[in-house]
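With one protein chain removed, the remaining protein chains of the complex are shown where they sit.
Which chain is which? They are A and B, in the order written, and residues in each are numbered from 1.
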């Protein structure tokens, strides 16, 4: 079963002559353990797709299912619970709450979900350790470098048993080497069974994905086929 | 539960790490709380306590002459009084026999030095009495036939200006007045037959209950706290918007988001209540000695209304939380996506709340109009309604700024647009400023109105004195002075006028009937003829009696007097006999004019320009009247108008000078009373200062949010000048709107309050109000222009990330 399934999703903003269609009949399914990249130029509806997939906005038409459960008809609090338990977000820039240490930021979703402070902290430390940030656990966001902040954000996005990771230009503010390290972490999460959707306009970033979906004017116009093994590359070169 | 702890912990951490960015809000709240605490203290203490006259009694009965037979009341205390004339002064010293252990009068006495008199021949005096008669502890005082040894210095703690001397009970001799303190309920008091000739004063009429004032003040203070907090938290919520969006994105529920803001409100409110309470108390303790000299009664500095005070602090915290609730709710309702982009919610149309505001305002004013001190809730409801109405109307005014902006230069345009766009915070800020200026305006207008509504016990305004030829003033015989005596009297009067920095003394002339006989007043030691006077006849037994306090002497309408009161000579009908400021003289009879009075039908002309104070020339007789009555003019005294209100020291000097003339001259002034005008001026200054402070802080708060704009402006080449103009325009707009709204609100509330007595508001304090409406905005704009030149530290770094 797909972790995320969008069926014929449309979204319009505004009314009357000011009406803007951000998404028009988008279908998308993301299976566990796979990473899907959504590519498109500015204004193609990438970010809207992500916010709708993450239940931050509701579609004008169509259906969104997360782990098989339709979002339509869920109450505000049920959606919040879904976000706490099943969906992790990584944004381009503003990711961490100032005033909370790295480990507190990571364990925040668990605490919001009612886990005791001590146990949440334990899980948060584990997640940070996995990303090689155990020694930074007590630092505040403004004491961390950009790459470290993004790694903490990923740790928070995957902490607990979350199955869906949504990333909006996660390496946008980073240099390419640090960005690559971030993508490796997301990929590693996918290897453990997480389904990831990465929205980007950067082909290098998108090429980390198992499947690249091309979005233009709110429509999915194309996608890549599953790539053949890398051996083919060397033969092709000749 | 764990979620709430996590959210609360985050709020607390944020406050600890970012308290500097909340320092403005915190400072605003602290000041408001401190002002409330201080106000609570002063309000209870500023009013002259009823105990100055009543002690612990409920009723005060005054008899002329000797003690009558009294009925049986639950508790009574009889005090005999005799006037000891003060040479050169029309204000005598009150000699009273009062027990320092009296059941009801105890609280009217305090021993400063020595001991209370115990036997005949011993006396204790107040400090002013000691000064007048040059007495000290252990001195011997010869007064008339009496000789006393001064054994103590005493005071009336409820009225430090009370000039009296104290002898043991029964040692007054022949009293000229007896007061009886009575403790009884109204029913008990009414049930007992009162002796004839008793003047009865119930304690209620002595003034407004301080508790009522305290309650009203506390309400106003808390409202103020609430408005300021609402403005501050709206800004904070806007600042937190992205963090809240983030929190929502990782699955926080609406109530978690609200909790963040509410917890913040609780922390800020609690800290402010604590700090403000300490600062307010400290200021109060430091200010008490000064306040005592202003209000002229002793203040128990630890006798604060502790329970209401504590309650006010708790309420201040709760108010801050309540004030955080609305912005919290609004911030929690912003769509997550908009919050992440830090896009504030669309402002609601201003007119939607304007109607509700108008309704609330009307309701508030109605409640104020029907207010009465026995039902304080009505008054409080009125104030809250008026303030809430003004708060809801504020956005309408703010919205009206947008069209004005179009015509302005760029800096002012940005300032006005920002105010109009972020209506939630600028509306609350405007309401807070309106409230501050409204309080100041209410004090300014209200002080004048209160004075006009109840003209104050004195017979003269506080900046006038009259030098009379006799200790009895114009009542009783007036001696005829020869040329040398007149010259001596004149030079003494000029000297006095110089002492008080007054203008040229105006001679007062009475009329003496040719039928008048020479009389002599024993106690004053003068003899002469009485002047013609209007008085109300009272039938007592078979005799007709006239009371001194109901006499209206007729003074000659000399050109100087007419000029003094701005009455053009041409406005007087040649046939007019009498000019007066009294509306109705029909109950009066002319006395001292002999036979001529019986057939005299004077033509009376009402003249509003003449004063109402009874020792001032209220009623003038024209030359025509003088002839018709056949009386001859005779000088009776001089009127001296000082530049400012007279101080006790000036009065003492004037009396010494009068004594030095060697005649029987006496100086009459308004009885020395606690001079509340200084308190009013102080309150006005404090009110304006608080308004200015609030303004400075809210402008700072609003402009600090525009750090990004400033960065953009700076990048586009705007310099300090633009920053200055931007800030000055913001301050000017807010101050002007706030001052106009506040003054209008204050007037509306006072009109409702005095609606049965509107003429009390007739004298508009133009000078002060102009200062408020024009001066405050100008000062605010100038100050912000000066202070905004420095590049704010925040320009380089965005406050959010």
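Here, a residue touches a chain if its C-beta (ideal position, glycine included) is under 8 Å from a C-beta of that chain, and two chains touch if they have at least 3 such contacts.
Simple rule for what comes next: contacts and distances are computed from a predicted model.
*Asks:* Among "Orphan protein secreted protein", "Iron-sulfur cluster assembly scaffold protein IscU", "Helix-turn-helix transcriptional regulator" or "Cysteine desulfurase IscS", go ahead and choose the protein name stored in UniProt for the chain not displayed.
*Replies:* The correct option from "Orphan protein secreted protein", "Iron-sulfur cluster assembly scaffold protein IscU", "Helix-turn-helix transcriptional regulator" or "Cysteine desulfurase IscS" is "Helix-turn-helix transcriptional regulator", the UniProt name of the unshown chain.
*Asks:* As a test of the contact rule: which chains in view would the missing one touch?
*Replies:* Per the touch rule above, the missing chain touches A.
*Asks:* Out of A:4, A:39, A:66 or A:125, which residue would touch the omitted chain in the full complex?
*Replies:* Within the whole complex, the residue contacting the unshown chain is A:39.
*Asks:* Among the options A:20, A:69 or A:203, which residue touches the chain absent from this view?
*Replies:* The missing chain is touched by A:203.
*Asks:* Spell out the interface residues on chain A facing the chain that's missing from view.
*Replies:* 39, 41, 180, 184, 187, 201, 203-204, 206-209, 212, 214, 221-225, 227-230, 232-234, 237-238
Basically, only the chains that are shown with their structure count from here on.
*Asks:* In their shared complex, at which residues does chain B touch chain A?
*Replies:* Checking each residue of chain B against chain A gives 1-3, 5-7, 10, 13-14, 17-18, 242-243, 246-254, 256, 335-337, 340, 800-801.
*Asks:* Which stretch or stretches of chain A touch chain B in the complex?
*Replies:* My answer: residues 51, 54, 56-57, 76-77, 80-85, 87-89, 91, 93-100, 104, 108-109, 111-117, 120, 140, 156.
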